[in-house]
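With one protein chain removed, the remaining protein chains of the complex are shown where they sit.
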Amino acid sequence: MTMLIVRRLLLTRWLMLLFVLIQWFFNGYVLLHAGQTELSYFTYDPAGVLFLGLLTLISTAAVIQGFPYFVSQLNKRFSYYYAALTGLIAAMTGAYMANDITLVWILVEATTLTASVLIYSERTLHALEATWKYIFICSVGIALAYMGILFLSLSMKGTGLHDLSFAGLTSVAHRLDPIYLKIAFLFVLTGYSTKMELFPMHTVGIDANSVALPPVGALISTGLVNLGFLSIFRVYKALSDSPIFVWMNKVLILAGVLSVLVAAGYMLKAKHTKRMLAYSTLENMGLVAIAIGIGGIGYYAAFLLLVLHALTKSSLFFQVGQMGRVLGTYKLDDSGLYLKLFPTGAIALLIGMLAILAIPPSGLFVSEYLILKALVAGKSWFVLILVLILLCCVIYALSTRVLHLLFSHPRENAGIHTQGTVGRWETISQFIFLMVVVGACFYQPPFLKDIINQIIAGLPNY
Amino acid sequence: MFYLLFVLFAGTLVYLSIAERFRSYAKLIAVQGFLLFAIALIELKTVNLASLIFVLAETLIFKAIVVPHFLFRIINQTKVYRVHPKAFPAFYSLLFTMAGLFMSIILSNMLKNPSLDAVFLTIALFTLFTGVLLIITHRRIFSHMVGFLVVENAVFFFSLAVGSEMPMLINIGILLDIFVSVLIIGVLMNRIGTQFSDLESDNLTSLKH
Amino acid sequence: MPFVYLRTRIKTIMPLLFIFFMVLSFGIFALRKSFRYTYTLFILIASIALTSISSLFPQVLTPSHPHFLTFSAPDSLSIFFILIINFTALTAFLFAGGYLKAYFDKQTSLRWSVHLWAYIWLYFSMILVVILRDGFAFLVVWELMAVSSFLLVIFEADDRKVLKTGINYLIQMHLGLLFLLVAFLIAGEATGQTGFDGLKSYFGSHSNILVFSLFFVGFGIKAGFIPLHTWLPEAHPAAPSPVSGLMSGVMIKMGIYGILRVLFSIQSDLFVIGLIILGFSLFSGIMGVMMAIVQHDLKRLLAYHSIENIGIIGIGIGLGVLGMATGNNTLTLLGFSGGLLHVLNHSLFKSLLFFNAGSVYQATHTRNIDQLGGLAKKMPYTAAFFLIGSLAICGLPPFNGFISEFLIYLGLFKSFPESSLYFSILLLISLIGLTLIGGLAIFCFTKAFGIVFLGQARSNRVDEAHEVSNGMLVPSILASAAIMAIGLGSAWFVKPVMKITSELSGAALPEVFTGDLLRTLSRISLAGGVFIGLVVIIAVWRNYHLKKRIVTTGPTWGCGYTGGDEKQQYTATSWADNFSALANPILGTKKNTVHIGENVLFPGKRTFATHPRDLFKSKLIEKPIDAMLSVFKKIAFMQTGQIRHYILYAFLFMLLILVLTIFKIL
Partner (left out) sequence: MAGIPLILLAAVFFPGIIIRTKSIVSGRKGPGILQPMLDIRVLFGKGSVYSTTTGWVFKLAPVIGLATMLSALTVVPFANMPALIPFQADFVFFSYMLALGKFFMIIGALDTGSSFEGMGANREALYSMLVEPAFLILLGTFAMLTGYTSFSDMFMAFHVSGNPIITVFGLIGFYLLVQIAMIENSRMPIDDPKTHLELTMVHEVMILDYSGFDKALVHITTAIKFAVYGSLICSSLVPAEWHPGFQILLFFSVQVAFAVIVGIGESFRARNKMQKNAQFILTLTAVAMLAFLVVLIVTNKLII
């Protein structure tokens, strides 16, 4: 909040860095106190720790990547921007840790508010439209999620529980009325799909990403997406030993397949770089949903996919941001020759493309491999074949666009010239992230495996 | 008496679906606010006084007075009175609403539960359906907002259903109300109203592909 | 025991050294542009030396454990392929040294290093492909191979066509990967061991056809069996010639390698599988060469010949499998070893041909055969090497192509007597196929060589052509030397190949059989020697004879028409004309003729153009894919930008789930 008071750009930046530092310290603190519960509503459980670590990494990069967008003291937007940014990060941090459904819900709501401010920071008509859609659809989604929570509580009538902590829910899940649980889960899934950018309400994220500043886009489509996933997953896990477990899996698979299908369809028509990335988020989230739904090794695959996707997607967003600064546009039709104009970034983009498409040596290939393995193990051939075909479509669409952007002349206004310049050092973070992703193909560090296994421990058929 | 309120509430919903003018929307929202106030008054006997007062205040002041007031202001500001840009046979939306009613009845039968009043559930679901239908079938942002307010009322209904066990949930629901309505109405009034001449949501369809 | 100590050390050092070279390769980006080629060459030579040594003394390269590069001790098959890769990789890179000079200034520094880096990594990945056994690791390096070769193909990506080709290539390679992935997973799911080693136990217990077909498609896309070939005739012309040489010479053979690996772990259903392979191979062989004949683009022509040669290799393998199926030891040994040897041979002469095609392209800046001609005088060495390559690829003695084809023929003829009715008909069919392929190949390469290098120049592009630098001839010399060596000293090469075959296929290798075979081969060498001797003698005689006679020069016999005009000469098109008259129903070559308008003032030009088409590509591959994509594109209409629709989706989704739940579908 101090950001709003302090109206000096430089000072704000320092404050921002200070905040990041605090974030790091908090992260370290959480790591040290892993598993403990504090303030009775926050538990530092593995999932939270994992995603918090990711968030800390990415937000650091995002904050730094954000600096070049506000260079002039003149317009005071930066103060709103930074205030909202801190708010968003803080809200997400809280939401990761929250151990109570309602609390999670409140914090998710908070992210809607802050995120909408960030989305609007450009103040264009597009920004307004996106913001309006974001707020409205997110609110509807939130309302639906709330309905879900209410149904949960309705079903818990008479169990004697008076709070909706995940632990409590887990303990009574097997005793609850399946129909209520089904409806509750359906509502929760649909509601939080706004945040997770999963099928039914995926549209908000896409619009938001297309107008938001790239660093914000990076945060929305990594941290926030993870948050959406986590809030669904916590409910899923809590209900996992209830009779509707199988049903939930089927629903998730359905949602996932639809997401991938829709993503492929959108991707084949994509004309805007940032939207293109959003589509790929949709696709990956679809895969995650399928992986969770199919179970088995799929759980591990899902979390690995989430982690690596977060790193890759964020660095892609940063890179696209730099590209926008170099070419002065995000439209695919009038951008091109990027390899000539900014080689370093182009390489980052190329690697990022290969990484996000799960083309070896990309860590995502491991998770896709495992997902397919789970599908084969589950003998769900139809899903397998459909997913494979769709993946090929996605690869075709994305690689065609990115490669033309790198190599060939733009279709329109052929006389392309650099609008601005980007220092090489600004790409460092992307290269670090991508290196991690590539490394993960050959070697997943044991602590990662441990933490994921801790998260998914206790799930049936695992 | 209790059921009368419900029937009245259902009536407002039906009227909403066929209303031609935004002013009547605003009025209906206000009416629903009062009805909810009454229902809450009757329903929440067991909860402690503080939260009861909080709830009643919220329904009465916020739902019944503040929000409709804002709505009227928006209408005056944007000079858009008619719900449908061109004449639209109310018959269909009525049909939809009826379908919604039947569906909610079926659903509430599916969800039959000793600890829960079927009629209560039916109305709540019906409210939800109407709200969503308002959003889906209408073009103008204003109606979307009204639809959303109706959805919130539905949420409120449900929260009342568990209110006696978990009053905390009601408060959170109210939180949602205040906070989102303020947010949406704020954006609508400050920005969109000034940026776009009439509130056709068709103006807000530039973000594709 | 210092030596033993040393060896135990080396076992672990070798793989680590290899990895070290991989790491070194990234240094390319750091160096000055002018140094990079030399640097890369050093790394390449070093790793070639390393791999060659460790594969020639296999006890050296044994399992050690860096995390993912678990070098399983390469068996003889891997070693065979490693050596092939090494040779061609070296020659191709040497050729690239001269060939890329022309691009040094044209290409940006970054793309220059990317190209070199991709080259060395294509090499690394191919080596790893033949070494690694574990399914996942194999798939990773398999795709690495595809990616690096993709980077090589798009070297001239400023041209949209090249880029498009590259992308298609990448997609198809990935498709192949997915097939392999699923195949490995299915096998791994059943046995719990994903990888080649797990296959044996899988095929032991399950039916083989399905999984094998998956593997066959996956590897066949790489190898370029028709109708899985569609990337091949596009990618090879698009790539720079050294790369096409390497890709066509060894990379597509990785597909063959994979198929062999899978084959040798299959126990039952061999007959059907053999039929599948044989059928596809005959088809690919004949169609490949038929399509090659009607091409105007030199490199595209060569690309189609790669398909043809893959067909020949496949025929060998197919016959081998049939031999295994029917317990026909002779056919097994001869078929497999014919196929294997042809892998080696093809890598030699195809790279040779591509190099010289590249030299021609660099000298004339065109690949269109109809614009060339008379190059033999301007670039005699290139012509000579191309001729050697052509003779070898036509399978004519005394060159290496003959040996491998001869082995297959021998297998056929030897197993005619004791084979049953249907089997002998099968043999007959493959015999006809093989002979047809041979004949068509001759038809095609008389055209390729004759039109490109002989007669008079058909356009002014040839005028400024001149012989390439000696540096670019060295690789050709090496390749031709190898070709002649195999052609004349076949016994030395066939013996180890025969060993590999019997080792892998488990077919016994009787002494008497080897004895006969080696005698035959040495006799062939002898006959070849006689031939060469005769040539020399007659040539000497001729020179001596003509010294004493008057030798004058004059114009070509024009049948009274003396205005000698290069336009009169046969072109690639007219050469193929009488053939395509026969084959048009299959090839569907398009001809567009613009006739001179009747009784018009100032009649315009009469033009005639033929467009070779690839029916399989257009009908089998492109049509369905376009249909599918257009269907998916329809989905994008969901993006109306209207909030109410977006809410509607959510509502409908919930409704759908609800309905499905009520009707107990979910």
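Read from first to last, the chains carry the letters A, B and C; within each, the first residue is number 1.
Everything that follows uses one rule, which is that a residue touches a chain if its C-beta (ideal position, glycine included) is under 8 Å from a C-beta of that chain, and two chains touch if they have at least 3 such contacts.
Not measured: the values here are computed from a predicted model.
Asker: Wait, the hidden chain, what does it touch out of the ones we have here?
Answerer: Its contacts among the visible chains are C.
Asker: Could you tell me which of C:Gly395, C:Pro475 or C:Pro612 touches the chain that is not displayed?
Answerer: C:Gly395
Asker: Based on the whole complex, identify which of C:Ile28, C:Leu278, C:Ala479 or C:Ile524 touches the chain you can't see.
Answerer: C:Ile524
Asker: Touch as defined at the start, partner being the missing chain; which of C:Leu16, C:Ala102 or C:Ile432 qualifies?
Answerer: Going through C:Leu16, C:Ala102 or C:Ile432 one by one, C:Ile432 is the residue touching the chain not shown.
Asker: Using the touch definition up top, pick the residue from C:Leu412, C:Leu473, C:Leu504 or C:Met654 that touches the left-out chain.
Answerer: Once the missing chain is taken into account, the touching residue is C:Leu412.
Asker: Touching the absent chain in the whole complex: find that residue among C:Lys106, C:Lys377 or C:Lys623.
Answerer: Among C:Lys106, C:Lys377 or C:Lys623, only C:Lys377 touches the chain that is not shown.
Asker: From the listed residues C:Gln107, C:Ser213 or C:Ser424, report the one that touches the chain absent from this view.
Answerer: Within the whole complex, the residue contacting the unshown chain is C:Ser424.
Asker: In the complete complex, which positions of chain C touch the hidden chain?
Answerer: Within chain C, the residues that touch the unshown chain are 373-374, 376-377, 380, 383, 387, 391, 394-397, 402, 406, 409-410, 412-414, 416-417, 420-421, 424, 427-428, 431-432, 435-436, 438-440, 442-443, 445-447, 449-451, 453-456, 516-517, 519-520, 523-524, 526-528, 530-531, 534-535, 538-539, 542, 545-546, 549-559, 564, 566, 568-570, 574-575, 578-579, 581-582.
Note that in this section only the chains that are shown with their structure count from here on.
Asker: Round to the nearest whole Å and give the separation of the Cα centres of chain B and chain C.
Answerer: Centre-to-centre distance between chain B and chain C: 69 Å.
Asker: Considering chain B alone, which of its residues make contact with at least two other chains?
Answerer: Residues 135, 141, 144, 204, 206-207, 209 of chain B touch two or more partner chains.
Asker: If a residue has to touch 2 or more other chains to count, which residues of chain C qualify?
Answerer: Chain C, residues with two or more chain partners: 636, 639, 643, 647.
Asker: Looking at the complex, which residues from chain A come into contact with chain C?
Answerer: 133, 136-137, 140-141, 144, 182, 186-187, 190, 193, 199-201, 203-204, 247, 250-251, 254-255, 258, 261-262, 264-266, 268-269, 339-340, 343, 346-347, 354, 359-361, 365-366, 369, 372-373, 376-377, 384, 388-393, 395-396, 399-400, 403-404, 407-408, 441-443
Asker: Taking the touch rule as given, give the residues of chain C at its contact with chain B in the complex, in rising order.
Answerer: The touching residues are 636, 639-644, 647-648, 651.
Asker: Going by the contact rule set out above, which residues of chain C touch chain A in the complex?
Answerer: Going through chain C, the ones touching chain A are 67-68, 108-111, 136, 139-141, 143-144, 147, 154, 157-158, 160, 163, 166-167, 170-171, 174-175, 178, 181-182, 185-186, 188-189, 628-629, 632-636, 638-639, 643, 646-647, 649-650, 652-654, 657-658, 661, 666.
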